[in-house]
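Of the protein chains in this complex, all but one are displayed in their positions.
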Amino acid sequence: MKPLVIMSDFGLADGAVSAMYGVAYSVCETLNISNLTHEIPQYNVWEASYRLIQTVGYWPKGTVFVSVVDPGVGSTRRSVGVETVDGQFIITPDNGTLTHIKHICGIVSAREIDERINRLPNSGESHTFHGRDIYAYSGARLAAGVIDFNGIGPSIPVESIVELPMPKPEFDGACIQGDIDVLDVRFGSLWTNISREDFLRLDIKHGERVDIMIQNGARLIYRNSLIFARSFADAYIGEPLVYVNSLDRMAVAINQGDFARAYNVGTGAPWTVSMQKSTGKEPRCGE
Amino acid sequence: MKPLVIMSDFGLADGAVSAMYGVAYSVCETLNISNLTHEIPQYNVWEASYRLIQTVGYWPKGTVFVSVVDPGVGSTRRSVGVETVDGQFIITPDNGTLTHIKHICGIVSAREIDERINRLPNSGESHTFHGRDIYAYSGARLAAGVIDFNGIGPSIPVESIVELPMPKPEFDGACIQGDIDVLDVRFGSLWTNISREDFLRLDIKHGERVDIMIQNGARLIYRNSLIFARSFADAYIGEPLVYVNSLDRMAVAINQGDFARAYNVGTGAPWTVSMQKSTGKEPRCGE
Partner (left out) sequence: MKPLVIMSDFGLADGAVSAMYGVAYSVCETLNISNLTHEIPQYNVWEASYRLIQTVGYWPKGTVFVSVVDPGVGSTRRSVGVETVDGQFIITPDNGTLTHIKHICGIVSAREIDERINRLPNSGESHTFHGRDIYAYSGARLAAGVIDFNGIGPSIPVESIVELPMPKPEFDGACIQGDIDVLDVRFGSLWTNISREDFLRLDIKHGERVDIMIQNGARLIYRNSLIFARSFADAYIGEPLVYVNSLDRMAVAINQGDFARAYNVGTGAPWTVSMQKSTGKEPRCGE
């Protein structure tokens, strides 16, 4: 028996998540079930993918994740199960939810769920709640050892797993420009796609300053020189800072404040962040 | 030992739910406890009743549910335990929380909680937190097998269990009119009290159109011809649709949008929904 971890965009205000738990415990009453989160913004497959890469690696080998962010429920999108390089399993609609896991962590094998076998008995009339009838049910069977990974359904090529576009940061020799992948929702930090390794090419040490520029398309939102801090404690209360987040990517924050709210910064395509070693003069980045 | 599932209107922002967990684990440290939801709107017994019927049937026989939505805490309302037709147990104040379970699922026996026995030792001074001192404690004892169902207290007639009014849809030969029972909070769908069987009398097939009218009292809120969809994937993104929800009732939604927010639709007494087979001309329903 292995832990079962469930994620969705259902919220916790109604009975949907509890119905999924009930189905899983009906497969095996002694399962160990917990939530990744159920507050993924509705239909936001990108954020679902990000929350998986933020979390999966901290769980024991064999853990089964079920993700249900599924704008195409009832369409022809496939239902799949994959095994990661580290031996965890993820059950999900194949709609881009596995983007980060495929790129960063690695998938060693993939199977399409055979819904003739892996579907809650007598649930055939419901076309709208696959999270309960297919994903929670299949995930529970795998976590409980009722089926092994082969029992999910027929093997499919790992390459065929759907990916969302995942732009890489660009480095022009002096300045590195990247995206804002996601917000640290609660604390308002910006989590960029610039890795610590990328950032090290700027040759900036802890305590030194980074010129930073944030744009929404062509519009300048923020330009300043920030401290590169080892942790929040290196900045004054209320001071903005650049640091390495828990995913080993560069992040921008205000110590005990909310950067995203302070400057109305969002995530996704139009937003860019540029970083450059500070000269102590005007922030140059992006010029 | 059986699963213990807890529901309330306490929210999760303070320590109330965790105190209930602590009391339950003090009865038995190896209990399997989880949440149905703790975000029932305050004192909304109707919604508590609805969330039970949405969930209970997916849990194993013997599961014990504890519901604490209790506008009358400290009053003379009874505390009861019931056994459903399918062998699940529910512990709750007897204030209408069992309405849907009694009507739709069925109750086979009922007992009043004997608070001389089934009350957390040394909690007599507290008159405001029966959720912790009586309901969680009694539910945990039942789930852990410390008492059996008889041990709850004296038997009472099933007919005496309090019910809220539960209006039925009306069918005039062409048009069926019902209520909006509840919102699918996260996705903004309207969940009506019109069952799939009722709806079938309109002789509308998947892909055909339904004339729909929504009123708040006499005021017209929405009139349109919508597709009767097997699932959201049958509608364009942004298109409204009628579908059968996971409780086998008719629901109205916007694919990847929020119908309730778009038209400011609420639930309860003044709201009605009418449905009629479309003629391809002006929506006639309600005329």
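When the chains are written out, they are named A and B in that same order, and each has its own residue count from 1.
Basically, a residue touches a chain if its C-beta (ideal position, glycine included) is under 8 Å from a C-beta of that chain, and two chains touch if they have at least 3 such contacts.
Here the structure is a predicted model, which is why all the values come from computation and not from measurement.
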Touching residue (missing chain; options B:D14, B:D172 or B:E197): B:D14
Of B:V23, B:L36 or B:L226, the one touching the omitted chain in the full complex: B:V23
Residues of chain B (touch criterion as defined above) contacting the omitted chain: 9-19, 21-23, 25-26, 29-30, 33, 42-43, 71-76, 125-129, 132
Interface residues of chain A (partner: the chain not displayed): 2-3, 5, 12, 32, 34-39, 51-52, 54-60, 63, 182, 184-187, 230-234, 243-246, 248, 256
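Just so it is clear, only the chains that are shown with their structure count from here on.
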Between chain A and chain B, centroid-to-centroid distance (C-alpha), Å: 32
